[in-house]
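Quick one: this structure, given as structure tokens, is what I'll be asking you about.
Left out: one protein chain. Kept in place: all the others.
By letter and in written order, the chains are A, B, C and D; residue numbering begins at 1 in each of them.
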Amino acid sequence: MYLSDIPEEAVWAILAAPFVALALNALITRRWPLLSGLLTVLAIAVSFALSLWALDTSWDRDGVDLGFESHELFAIGPLVVNVGATVDGLTAIMLVVVSGVSLLVQIYSLAYMKGDDGFSRYFAFMSLFTASMIGLVLADSLIVLYAFWELVGLSSFLLIGFWFQRPAAAAAAKKAFLVTRLGDLGFLAAILLIWSETETFDIAEITTIALAGSIATGTLAMFLLGIFAGAVGKSAQFPLHVWLPDAMEGPTPVSALIHAATMVVAGVYLVARLFPIFQTDDNIMAVVAGIGGFTALFAATIALVQTDIKRVLAYSTISQIGYMMLALGSGAFVAAIFHLFTHAFFKALLFLGAGSVNHAAGTFDMREMGGLRRIMPITYVTFVIGGLSLAGMVPLAGFFSKDEILGAAYDDNEIWFAVALVTVGLTAFYTFRAIFMTFGGHYRGAATAPGGHSAHLHESPLLMTLPLIVLAVPAIIAGFINFPSEDLKHLLEGALPEGVEEHEFDFSWPIAGASLAMAAGGILVAWLLYGGQRVGLTTKPAFIRPVLTLLENRYYIDRVYEDFLVGFLFYRVGGGALELFDRYVVDGAVNGTAWIAGQAGEWGRRVQSGQLQTYGAVAFTGLAVMLIVYVAAVNP
Amino acid sequence: MLSFIIFSPLAAAAACLLVPRSRESSVKWVALLGSLVTFAATVALFILFDKDEGGFQYTERVTWIDSAAAGFELQYLLGVDGLSVALVVLTGLLTVVSVLVSFAIGFRQREYFFWLLVLEAGVLGVFCALDLILFFLFWEVELVPMYMLISIWGTGRKEYSALKFVLYTIAGSGFMLAGFLILGFEAGTFDMTALRDMEISDAIIPMNALFALLIAAFVVKLPVFPFHTWLPDAHTDAPTAVSVMLAGILLKMGGYGILRICITILPEQADDWALLLAIFGAINVIYGAILTLRQVDLKRLVAYSSVSHMGYVLIGAAALGEVGLMGASLQMVMHGLITGLLFVMVGLVYERTHTRQISEMRGLAPSMPFVATAMVFAGLASLGLPGLAGFIAEFTVFIGSFERFEAPALIGVFGVLLAAGYILWMIQRVFFGPADEKWAGLSLRVHWWEQTPVFMLGGLILLLGVYPTWLIDVMEQGVVPISERF
Amino acid sequence: MELTVEYFLTVGAVLFAIGLYVALSKRNAIGVLMGVELMLNSVNLTFVSFARFTPSEEQIAGHVFALFVITVAAAEAAVALALAVVIYRLRRTVNVDELNLLRW
Amino acid sequence: MIDWSESLQHMAPILAVAIAAGVVLIADLLPIPKKWLWVIALIGLAGSIAYSIWLLADDEQGSAFADTLVLDNFSAFFQILVAGATAIVVLASVGYTERFRVREGEYLGLILVAACGMMLMASTTDLIAIYISLELTSVSLYILAAVMKDARSTEAGLKYLLLGAVSSSVVLYGMAFLFGATGSTNLNGIGEAIGERYDDIEVAVIVGIVFLAGGFAFKLATIPFQMWTPDVYEGAPTPIAAFLSVGSKAAGFAMLLRVFYTCFADAEVADDWEVLIGGMAAISMTIGNLLALRQTNLKRLLGYSSIAQAGNILVGVAAISAGNGEFSIGAAGTMFFLASYAFTNLGAFIAIIAISNRIGSYEIADYAGLGRRWPLPAAALTLCLVSLTGLPVTVGFWAKIYIFNAAAQADLWWLVLIAVANTAISAFYYLGVIAQMYLRDGDQPIERRPFDIPLSFSVAATALGVLVFGVMPIPLIEAAEHAAQVFAA
Partner (left out) sequence: MDELGVVIAFWILTVVTLGSALLIVLTRNIFHAVLSLIVSFLGIAGLYIILSADFIAVAQVLVYAGAVSVLMVFALMLTPREARDNAGNYLQLPGLALATVVGALVAVAAVTTDWQELEDDEGFDATSQLIGEALIDKWVLPFEVAAVLLLVAMIGAIMLVREDR
């Protein structure tokens, strides 16, 4: 629109800048923490600027891939691994989201992480994450995408476990890595499968081949399921959602960037990237929609009872990604990315707000907060904006994107529409429950925060509030990018191959009205229960208590996974049995052989009694046997 | 050139013995110098190696024992192709690493470095030998040094472990020898270069049994379930440097043998056996990984992880295609680097804490940041993180084997998850968590001889993970002729 | 009836068996030696029978063989008895059962 | 009639030793220093070796004494082997006899006579001559085993004698049947007769084969006549045990090869007995190795090891069908292995003599820490044990490969498999001794004694042999193959 076309070198520079920051952080600036931070911010700023350029270029080209060449990394016979950059509408949008949110979060972190021992390490990891995420969206081949996919997993692991001295953080980091990797197995298997079919990793080529129908439906379905498994893991969809709430052990900016705005939506991006193939198979689309819809509702219900503000947001994230999956499953490609786009802003905003609250209160437990609106006005206002956007109040960003999803769901499958609609209400409820508990009423916290420091309640410094304010803007207005303008649609549809249809959105008053009503109702209920000085239900009816217990224990899914499936069944029973097998059967056979040989030797020694005639008797027995056997064998 | 590479460690070993007892502490410098010379030679070999020219290079052929009339003609026949040249360099590198990490060895240093360098010579010989009997000779050379190294300088049940290792190896290699002799009788030569141009279709025992004999030593060495139990014992009780050598190079002798001898010489039988090999490879991966998860001893954990990782070699080799074989070969080199690094790190941890029980460690990261960082790095490489060496190899194995054997390949993929499980679990328990007061007083000092190997190995792991072409191009020269047999 | 070589061979075989039995079952070392002498005698009988009944290059060879066996047996007996005397001197027994310092 | 001059010339290597024996016995009676006796013995042995080599170089071959004795490559090989082994044993005995006050005259004389007997065993081709040489060897060795005249030594002597006598009755019975069936005492005659009418006399020949193999087993120390071995090795003076394990065994194998490869070479017969011998080999090595596992006394351990090694050597004998028209590969393997074994086992025994002379014990436990405290003999012993295990770079490695190769060429793959499995078992106890010397610390006092030059020389010679032929085995192999040309068919 404004600039000339972006050259390939500049695209690579988007990726390279944070990598350079990583290398410098790791090798040189360890001793000067502030320098590390500034360096990272600078690098990401460069990336962001270039990303905007890429977006501009992409806009000029109607979102169609710019068609950069792939470069061969290595080749083993038919196995050729190429590295190349895809820059189409989808990528451009993602680039901007990733580098933009990242930039703001890094600025925020400069203040938030101040004084931490691992300040430099933190920014190194953050650079690694940003670079990997950029690589992920740029990748033009599945294998490179997978590589960066794993790297973002790694950075997520490193950042969740950033405060590794805390056992909970260390455990959460491991859990996050392993659970996502479980999904990645499907991804990897899908890559193997598709390679054995097509002998290429190039996404565009695979898409072309798949659309041409030259891959058997069953095989293609297996491929898509594998890919979707990867997406489910990374995007914390049911049943692999368990890692995300625990991941809140990481520093809050990390949660904002990685576990709300960018990495967790990589699954959505992946499905969107392969949307042309997905949409060929209705069954798989139903699976995607089903998982998404179910997760949206399921996670929202858990969020209802959480007392940790970050966990509320975490379950909210799971739920919102469920919406995106539902949209994709319903064929609403644009709606999904639209929601991804808006969600990135308001959810990052909410997380950063929570971090700001924590910065003051020293805790994330909402039962120990309250009344913060007076002390932290900027945080309060921006948080409410984010909350309204999340709840889907018109005319904030969240409303428009969610409305498109509801519309698509309605056209596709009414059950999931109903579910999504209910979830709107729940979303509004838990969001405002959190707002009321945190900012409303009086301060309930202890005089001292955990760790013995006195809680010094105050508004956060400018470096922290500035990103909040900046993020609040798109949280409000980002909706207009696609409604009513359809700019986003224009950009994204270019990324789809010719002939691939996506769901056409028509604004419908009844749906919008219902959605708004649900949201308002949710907020109202939240006010009734938590507004003012209220702290929820004082007397709990009998019928609701088991439900609450179930929700507070997150449907016992974590417990079943960790304690029963992995801890008991796999580790104790399976592993234990195998260990015993290894020790007593396999190794036992070895030692047993040695023992038998030794015993035979011992027994033989005893026969060697020193008694002369025994020797003679043995000799003649041997002789007789030799003769008999010989004669019997020769049979003269 | 190859003779120089093989015999220079021997010369250095002899020099180690000549150091007077009164100046025993300087023997490590002699050993370091010797290993560096050898390493330099191997690097030169790698650089000078002409990857565009086929066949074996730098061949040396001298008739050693000429008793052709008795069907027994031994040639001192050396040569390298792309496959062996990579392993030769790996050996040179890991020996330097081993010598460096042995700088802290406190007693009987002369003998120690003597045996270490003799070991290197034997291993180099295995990778360069092109005559079956010569191969066998070098194969056996390694036994006495290993026995001595483990049983004198080891820890724990060191004699038991050393003996177990030796007996297992001798038993396996004995059957291999039987196979060689039967093969040689049938073919009339022990010359591998000649054998690989032959079609051997008949022997005094069924051909598939002959294949089993030939592979016997290699499945013990690799090791393949259920012949693996010597490995955790030997690794655990060996001194650090020997664990590095053992896991880094000696296991590769098994994989190398399978590629160079079993598959190359008897392709038809390899085809018959492929499914079984793949199944056992898959068992190895899963079985080894699950047992790794159960380990409470840090070194044993790494040892069992080797069992798991060597399963990939088998899976890749069983695919019998260019990609699979390449994957197996790559996995050997990469695993050599990665596990070498892991064992170095375990050694450094042990040096500081004097325990290997994971339960006794907790929150070590602040007490030893360098070690912790390097260990995490090595662990990530081991669990197949893209961008590090292990991923390239494992991925190639999966691609290569999936076309032929889907299920073993997928089981192998599952092993990647388990690998993440045991590595992360180990890291979590050892380095993360609140620091234990027990370790508060540990010196933060890291000696240069501890740092150097880490940077050498770590740098290569990263380099190969990002840009492996330079290695692949060379190795392909050796792998393609094998895959062309099918 | 015609006495053929088989008769003599059978006598030799039975004698060999008896000699073996004596050698295996007697506790006294000299008893064992007696058994051995019987076995050698049975061999001699066999040789001489063959010399009488079966054709050979040198018909007398059987006799010569037997003669050498007799000679050697005598020499061995001398050495054996000398040993028995020495052992008796050292250990006050020539009971084979008790000569088991060397075992296992 | 006998051409005496030619006959005597053909047995000159044996005569040289015999004359040396006579001179030693007479000189013992004269009032001259005893050390001259050793010199005389060594001169006789050296002369014998020199003469054998000269005869070989001259390609002087032929039969003697009406075909009861031949001089060919085969007998020359064994004459040199036996004389060499005897010389080493003599060298190792100097200090030993002094320490235990054994009378040098008789001791040396008997050793030389036994050596004569062994050389005759390898050279004679007539059943009667074979028998009498066998007995000459045996009787001398019976006495030598008992020469210490203490309880253990005499017990060993008596056991050795009585079992030896029984075994020779078995041999004789076999010979009698062969004689009766073929009408000949000459090996070639027997072979021809069997070739002509095997079907008629099959049963008698089978009895002959089994009884000869069984009876010879006594000399070879293989099943079924193997049980005396550890007892006698333990009780006999150590140099004599070494002599038994090398010289007597080599002569026994020479005899076995000569008889079986001449008389029973007919393919129809050989197909059957190669399985018999192979079976004996397999069982011998297994029993020897298994029983050695739990030994605590080094001499007994070597006794069992000698049974196992004899099993290995029998593998070569069993491989009669491996031939190439030029020479018998099986026989060549047997001889190469014997030569290698001579170096190795003599080396082991002599190193043990050297060590045990000083520490006064043959218990393995008392060898603890010797690797540090007395490195050179310990290194020599280690080298020999490594060679016995069959690991490179020692001569035992090549011997094992060569002999297994011969078996593979004779289609005896099952035997090769059993043999290689046994190698692993044997490694266990051989390494156990090495472990004792290098891994543990011990405080068994090492007695200070004057430097024993002849003993040290023999240790050095054998260890060097093990090592040098470990690198360059081709001279030994060629010698063995040259000698095996006798059995070209």
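Everything that follows uses one rule, which is that a contact is a pair of C-beta atoms (placed from the backbone, for glycine too) under 8 Å apart; a residue touches a chain by one contact, two chains touch by 3 or more.
Note that the coordinates shown come from a computational prediction; the quantities given were computed from them, not determined experimentally.
Asks: Counting the whole assembly, list the visible chains that the omitted chain makes contact with.
Replies: Result for the missing chain's touching partners among shown chains: A, C, D.
Asks: Which residue from A:45, A:80, A:617 or A:634 sits in contact with the chain not drawn here?
Replies: The missing chain is touched by A:617.
Asks: Mind listing the subunit C residues that contact the chain we can't see here?
Replies: Output for subunit C: 1-22, 24-28, 30-31, 33-35, 37-38, 41, 44-45, 48-55, 58-61, 63-64, 66-68, 70-79, 81-86, 88-89, 92-97.
Asks: If the hidden chain were put back, which residues of subunit A would touch it?
Replies: 611, 613-614, 617, 620-621, 623-624, 627-628
Asks: Over the whole complex, note the residues of subunit D touching the chain we left out.
Replies: 1-2, 11, 18, 25, 64-66, 68-69, 101, 103, 106, 109-110, 113, 116-117, 120, 124, 126, 128-129, 131-133, 135-136, 139-140, 142-143, 146-147, 149, 154, 157, 173, 177, 180-181, 183, 200-204, 206-207
Note that only the chains that are shown with their structure count from here on.
Asks: From the mean C-alpha coordinate of subunit A to that of subunit D, what's the distance rounded to whole Å?
Replies: So the centroids are 77 Å from each other.
Asks: Scan subunit A for residues touching two or more other chains and write them down.
Replies: Subunit A, residues with two or more chain partners: 594, 605, 608, 610, 612, 616, 620.
Asks: At least two other chains touched by the same residue of subunit D: list those residues.
Replies: Each of 158-159, 162, 166, 230-231, 428 in subunit D touches at least two other chains.
Asks: Show me the residue ranges of subunit C that touch subunit A in the complex, using the header's touch definition.
Replies: Residues in contact with subunit A: 20, 23-25, 32, 96-97, 99-104.
Asks: Along subunit D, where are the residues that touch subunit B in the complex?
Replies: Its residues touching subunit B are 322, 324, 326-327, 329, 332-333, 386, 389, 391-393, 397-398, 401-402, 404-409, 411, 413, 416-417, 419-421, 423-424, 427-428, 431, 434-435, 438-439, 473-474, 477-478, 481.
Asks: Taking the touch rule as given, give the residues of subunit B at its contact with subunit A in the complex, in rising order.
Replies: 164, 167-168, 225-226, 228-230, 287, 290-291, 293-294, 321-323, 326-327, 363, 365-366, 380, 385-387, 391-392, 395-396, 398-400, 402-403, 409-410, 413-414, 416-417, 420-421, 424-425, 428, 431-435, 467-469, 472, 476, 480, 483
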